[in-house]
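Removed from the display is one protein chain of the complex; every other protein chain stays in position.
Note that the chains take the letters A, B and C in the order they are written out, and that residue 1 is the start of every chain.
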Amino acid sequence: MKRLWYFIREAYTSLRTHRTSTLIGILTTAFTLISFGIFLLLYHNVHNLLGQVQHTIQIIVYPKNDIESGKLHDLQQGLKTDPAVDSLTFISKQDALTEFKEQFPEEVYLLEGLGESPFPASLILTMAAKTPTTDLIANLVNRLQHHPDIDRVRYNRDWIERLTLIITYMEFGALVVGSILALASVTIIAITVQLAFHTRQQEIEILRLIGATSLFISIPYLIEGAILGAAGAGIALGFLRGGFELFTHKTQGLSVFGGFSSALEFFPLPLSLILIAGGILLGCLGTLTTIYGSLRFRL
Amino acid sequence: MKRLWYFIREAYTSLRTHRTSTLIGILTTAFTLISFGIFLLLYHNVHNLLGQVQHTIQIIVYPKNDIESGKLHDLQQGLKTDPAVDSLTFISKQDALTEFKEQFPEEVYLLEGLGESPFPASLILTMAAKTPTTDLIANLVNRLQHHPDIDRVRYNRDWIERLTLIITYMEFGALVVGSILALASVTIIAITVQLAFHTRQQEIEILRLIGATSLFISIPYLIEGAILGAAGAGIALGFLRGGFELFTHKTQGLSVFGGFSSALEFFPLPLSLILIAGGILLGCLGTLTTIYGSLRFRL
Amino acid sequence: MIQLFHVTKYYDGCLALSDISLRIEKGECVLLTGPSGAGKTTLLKLIFGAEHPDEGQILVQNRNIARLGGSDVPYHRRTMGYVLQDFKLLPQRTVSENVALPLIIRGLSSFESRRKVLEALRAVGMDHKLSTIASVLSAGEQQRVCIARAIVNSPIILLADEPTGNLDPQLTTEIASLFKAINTRGTTVMMATHNRQVVEQLNGRILRLDCGHLVSDQGVYR
Partner (left out) sequence: MIQLFHVTKYYDGCLALSDISLRIEKGECVLLTGPSGAGKTTLLKLIFGAEHPDEGQILVQNRNIARLGGSDVPYHRRTMGYVLQDFKLLPQRTVSENVALPLIIRGLSSFESRRKVLEALRAVGMDHKLSTIASVLSAGEQQRVCIARAIVNSPIILLADEPTGNLDPQLTTEIASLFKAINTRGTTVMMATHNRQVVEQLNGRILRLDCGHLVSDQGVYR
């Protein structure tokens, strides 16, 4: 009991007497976690956004011109139940004509001599948001092209391929930048704690001298590191949240980002908690590496 | 002379004996400058890119259907000398027909009954890269719309307005994020130097005791701060450059980023030098704030 | 109690102690003398386990100090009190916190430890500055707090390095009698001192070091 009390008071005293190092510890943790968090937030949202964009990929299927309405119905049913397909719109020959008239009102006179609509009927498929790989899309397209009732399949191969490449590169970049930032965070926090420790070398030596075990010496510093890490992570989260709210608020009414702005989302709660836990872990880790670096046997 | 030698040796000794604080100083400077640099690099290139995108804005001008070829020539000449206009392409009625046939080969039969091309002739203008404001474009469009020889002007008002908004927001965001990062850099470096100083409080007190003036005490620390800052900035620049080269190299052969990847550019030399000078300034500033914080009168 | 066999210690190739053999019995009072730089502090540090001998063996309470594992050292030290030549108090803690530290490390109850701390501080005449921060004390006061910290634990062996260097003659006499009393209660005392008054008053076995060599060993075996 007396020891526990000692540990807590010790950590508190240390935080108070070494205000500068406490501050730098918290700020560094906060700063690195903010950098990391901004990056994570960007990744999280761009990932979401790309999902949404992918959702807008359309595949246009032209059924055979002379298809029976029963077969057309079967085809539609078959496509609707396909897991890769999100929605299906049927555009009849007449719909196509109406659409053309709306789009090119000045060229309508061209069609005046014709009886029936010259445009083919079509089915427009949109992809499910959960369909991130082009493999799946290519697969679907392939299947459709060999379907006996389908005449032609049109889709923007270029656009889909670019999107996939962008996703692949984004994920690769995320991995690289993410690990660099994480590494930098750990390094800087470790060095900060070490520097803070450096100023207390004398205290540690004195404790050793009196016969304190390494564990006894370390515990207050561990508590301190955990507090530093938690505070840093808390500040980082608060900062990120504030910045995020400001950003979405500022951009909400604008059409600049299309409908995307309102679709932006902050980390869900579990991820926030993981961030705080990460801060605590960083603090403890920094302390531990330092302790075992400097608790070599010395008077 | 003896003093100068003393100052330099002192700075060197201090850097060597306080390896940990030297390391943290350099790393923190480097880290903050890297964050700042990545941001600056992004800004620099997005700014460039938007300029290029703007270059692709097209205004389509339809001259009156019955225009004389002399007046058409005058119109073309007038547009060519307009400072807002970069290039001008004339598409005759025949060209328009050919283009339609290429784009919609399956609908060609629609046009078979017609003698002359039903499409109007047009002039396609691209904007000069140096024309960033929509005001200028709107102005130009307005002038064109009231031109006696012009029938209609078509341009993507939406696209242009969005672009301008994006640019405005980008510049505002740049200012905010940039100043936050710069502030964070200065704070963290100042605190780092202060912490490093903290560990040398005793040395400073001893020097005071022997009768050293504040200036005498400060000079080695200033040299040290400058070296730290320069080293940090150097590392940051190296890191940025390496990352940049890697990025452009990786993305060069790909069509993902269109032609933009090859258009990406690193900071020009003067900006790099400014970055290093900034690092030195940061180091000195950190030292100065610290020195005048801790050189209060004490034994 | 303490045995040294042919102990030699170098610092960076420079000889600090040369071939010291020694046997100190339980309850003895040993006075280490010798000129500045003779190796007195080094000898005390070796016994305390704060330095390792380069050659030879050291047995303290039948434990071989040279072979002590890193995790056993703290327990070895807890049986001893050590008054350092340069004090080494925690500068930001109060006098009573400093003196209580060896007790907290041993996990003593708060009540018992408070009584012991007060007793130790009273013995060195520092009970009027219980809650003063250690760093603002005068040199003599710090030295006395250091002595209090060394004796608060009722150690089996008490090592003291020049414990009266900053004390006035009257306090020196008092501290010397304190060490005498502690010794009489059965604690083995080993003190490095330059002070003739202390040497005479303690009247123990006198070891004289010079340049790392044990040049004389005289006095009483009781």
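Note that a residue touches a chain if its C-beta (ideal position, glycine included) is under 8 Å from a C-beta of that chain, and two chains touch if they have at least 3 such contacts.
On a predicted model such as this, the values are computed, not experimentally measured, just so you know.
K.L.:
Tell me the shown chains the invisible chain touches, ordered by label.
P.N.:
Within the full complex, the chain not displayed touches B, C.
K.L.:
Per the definition of touch given earlier, which of C:41, C:98 or C:187 contacts the omitted chain?
P.N.:
Checking the options C:41, C:98 or C:187, the one contacting the hidden chain is C:41.
K.L.:
Considering the whole complex, which of C:76, C:180 or C:194 touches the chain not shown?
P.N.:
C:194
K.L.:
Would you mind spotting which of C:62, C:138 or C:218 touches the chain that isn't drawn?
P.N.:
With C:62, C:138 or C:218 as choices, the missing chain is touched by C:138.
K.L.:
Out of B:216, B:247 or B:266, which residue would touch the omitted chain in the full complex?
P.N.:
B:216
K.L.:
Could you tell me which of C:31, C:167 or C:207 touches the chain that is not displayed?
P.N.:
C:167
K.L.:
Provide the residue numbers of chain B that touch the chain removed from this figure.
P.N.:
2-3, 6, 13, 17, 202-203, 205-214, 216, 297, 299
K.L.:
Identify the residues of chain C touching the omitted chain, counting contacts across the whole complex.
P.N.:
Residues 11, 33-37, 41, 85-86, 136-141, 143-144, 162, 165-172, 194, 196 of chain C touch the chain that is not shown.
Assume only the chains that are shown with their structure count from here on.
K.L.:
Provide the labels of all chains in contact with chain A and in contact with chain C.
P.N.:
Touching chain A as well as chain C, we find no chain at all.
K.L.:
If you average the Cα atoms of each chain, whose average lands nearest the overall Cα average?
P.N.:
That would be A.
K.L.:
If every chain is reduced to the average of its C-alpha atoms, which one ends up farthest from chain B?
P.N.:
When every chain centre is compared against chain B, the largest gap points to C.
K.L.:
I'd like the Å distance between the centres of chain A and chain B, where a centre is the mean of that chain's Cα atoms.
P.N.:
Comparing mean C-alpha positions, chain B is 25 Å from chain A.
K.L.:
Give the residues of chain C touching no fewer than two other chains, as numbers and ranges.
P.N.:
Correct list: empty.
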